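Omission of a single protein chain aside, the complex is shown with its protein chains in their original locations.
So that you can tell them apart, the chains are marked A and B in the order they are listed, and the count of residues begins at 1 in each.
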Amino acid sequence: MSDKGRLAIYWAASCGGCEISILALNEKILDVANAFDIVFCPCIMDTKARDVEKWPDRHIDVCLFNGGIRTSEQEYMARLLRQKSKVLVAFGSCACEGCIPGLANLTRRQEIFETVYFETASTENAGRVIPLPETLSNGFHLVLPVFYDTVRTLGQTVAVDYYLPGCPPEAPRIWDAVVAILEGKLPAPGSVIGAETTCCDECPRTRGEKKIKAFKRTWQIIPDADTCLLEQGLLCCGPVTRAGCGARCPEVNSPCIGCYGPNVGVEDFGARMIAALASVIDSNDPDEIDRIIREGIPDPVGTFYRFSLANSLMRRGALVPDAERLELPRPKIAAQA
Amino acid sequence: MQREIYEPKIIGFFCNWCSYRAADGAGTARIKHSPNVRVIRLMCSGRVDPVFVLKALSLGADGVLIAGCHPGECHYIEQNYKTMRRFALLKHTLRAFGISERRVRLVWASAAEASQLTEAINELVEDIRTLGPLRWPANWAEDDGHLPAVDRILLEHQSAMEIGR
Partner (left out) sequence: MAERVGVYVCHCGSNIAGVVDVAEITRWAGTLEDVVVSREYKFLCSSLGQAMIADDIRGERLTRIVVAACSPHLHEKTFRRACANAGLNPFLLQMANIREHVSWVTKEKQTATDKVKALVAGAVARVKRHCPLEPMPVKVNPHTLVLGGGIAGIQAALELGDAGYPVYLVEREPSIGGHMAQYDKTFPTLDCAACILTPKMSEVGQHENIKLLTYSELEEVSGSIGNFKVRIRRKARYVREDVCTGCGLCIEKCPRKVVDEVFEAGMGYRKAIYTPFPQAVPKIPVIDRGSCIWFERGKCRVCEKLCPPSAIAFDQQDEILELEVGNIILATGWDLFDCRRIPQYGYGRLANVFTSLEFERMCNASGPTGGRIVLRDGVTVPQSVCIVHCVGSRDANYNTYCSGICCMLSLKLGHLVMEKTEAKVYACYIDMRPNKKDYEEFYWRLLDGGMLFVRGKVAEVTDMARLPQEEGKLIVQVEDTLLGKQRRIPVDMVVLMGAIEPRRDARETGLKAGISCSMAGWYIERHVKLDPVATMTEGVFIAGACHGPKDIPDSVAQGAAAAARVQGMITKGTVMIEPVVASISADNCSGCRICNNLCPFNAIDFLTEEKVSKVNPALCKGCGTCVAACPAGAITGAHFSNDQVGAEIEGLLWDAHGDGQPAMAEDALTLELAVS
């Protein structure tokens, strides 16, 4: 048995980009390999969950868990790895705040299944077959994980020791976290390992007065390379987004989309975007304000909560929107569910 | 099932100088009105952070009322214009979440307009009564199947083929 640390890397509802980002450590991966044995990583190894179950509790030293929780299997693995790990890190935006899979919180299982299994153009499903959690087939009892209506973050499922934000976390930040873990110089449990200011701090563009009469889509203008993108009317989330990426997107004329999540102490990313954009809209006329918003921000949830919907205060869209609810008959009684 | 009248729970954010004083004025004048608005005093409606509204709704409020000074009369000169802009963006976003804009309202009331404020409160309460309770936390409460499903996975692993070490 080696005396190296035991490292686990698990992916739940994710895209695989976090694993690639770990590879982007380049030669530093060898330093990681010197310090840790990778004991569990379905992406690259064949260790089974059954093996993990048999380990003693807290057998794993560090578990880097990326991906959101949207099925019972993912929830199970989150609980299992929590039990078997000394330090559980929510690695990447999906685990920290839901990320893109979290946008499915604007819909629900039924709608997703109907779209995927019935309505897409190239699907033929005359039998209207959809996945079920259990079924009998040829005398065998078959089970599938339950697909939840709501995507949750790792932190909403189990106790998380540290959060490493980003979609994906940039390799230098991963390295910083590895060093912090190895040297024992970690912040208080439950913290984000990351900067405590926002992207503007890293952005080289000049910032002045912001007065916007119209928000522009990225394809509508060729931005000036030196001036703040928000000042030019683009919906840049940089002022709200935690620093750490080096402002890579604004550097190439692309407005920040917020993948590093909110700054320290901020509960809700979208609320800060609403506050920031409202401050720069240059109008006191209610009709003009409505027009600027309607024309410039056609998809407020997608823009303000692109990465953080599952971790926002609202967490998801209404299961039964008010608009639908109004069509139902409403007696004046203390309503049950 | 008891037949009770549904009483909305509404959080109010009132500015210290105008609308809070108007609410006080309603008290002094003994203007009886719907008790459903629970008021939080802020110095200015410009202090209303969108996070307050979202927090109130996500904790179970059925509606939110923001009340400030009339445009042009803000004690801090022009901060209520910022409230107005923030509110427009907030409504736009709440609509996308499936929340009716009738649940979140912005009204202007000067310190002397106690009766206008109470009328606005009564109207909002009745409107939200028609809309029904919001009960936002129920949106992410899964149905009962999910914890048993998690437990079942362990059993599944136990009964599957053992892989030796």
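What we mean here is this: a contact is a pair of C-beta atoms (placed from the backbone, for glycine too) under 8 Å apart; a residue touches a chain by one contact, two chains touch by 3 or more.
All values derive from a computational prediction rather than experimental measurement.
Student: Pick out which of A:17, A:145, A:223 or A:238 touches the chain that's been left out of the picture.
Tutor: A:238
Student: Could I get the residues of subunit B that touch the absent chain, sorted low to high?
Tutor: 9, 11, 17, 20-21, 23-24, 26-28, 30-33, 35, 38-44, 46-52, 55-56, 59-61, 69-70, 72-79, 82, 86, 110, 112, 118, 135-138, 140-142, 147, 151, 154, 158
Student: Which residue numbers on subunit A touch the omitted chain?
Tutor: Residues 53-54, 76, 79-80, 83, 155-159, 196-201, 207-211, 230, 238-240, 243, 262-267, 272-273, 275-276, 278-280, 336-337 of subunit A touch the chain that is not shown.
Methods note: only the chains that are shown with their structure count from here on.
Student: Indicate the whole-number Å distance between the mean C-alpha point of subunit A and the mean C-alpha point of subunit B.
Tutor: 26
Student: Can you list the subunit B residues touching subunit A in their complex?
Tutor: 1-6, 49-51, 54-55, 57-58, 71, 78, 81-82, 84-86, 88-90, 92-93, 96-100, 102-103, 129-134, 136, 138-140, 142, 145-146, 149-150, 152-154, 156-157, 160, 162-163, 165
Student: Which positions of subunit A touch subunit B when the two form their complex?
Tutor: 48-51, 53, 72-73, 75-76, 79, 106, 133, 143, 145-146, 148-150, 152, 267-268, 270-272, 274-275, 277-279, 281, 283-284, 286, 289-290, 293-294, 297, 299-301, 304, 312-323, 325-326, 330, 332-337
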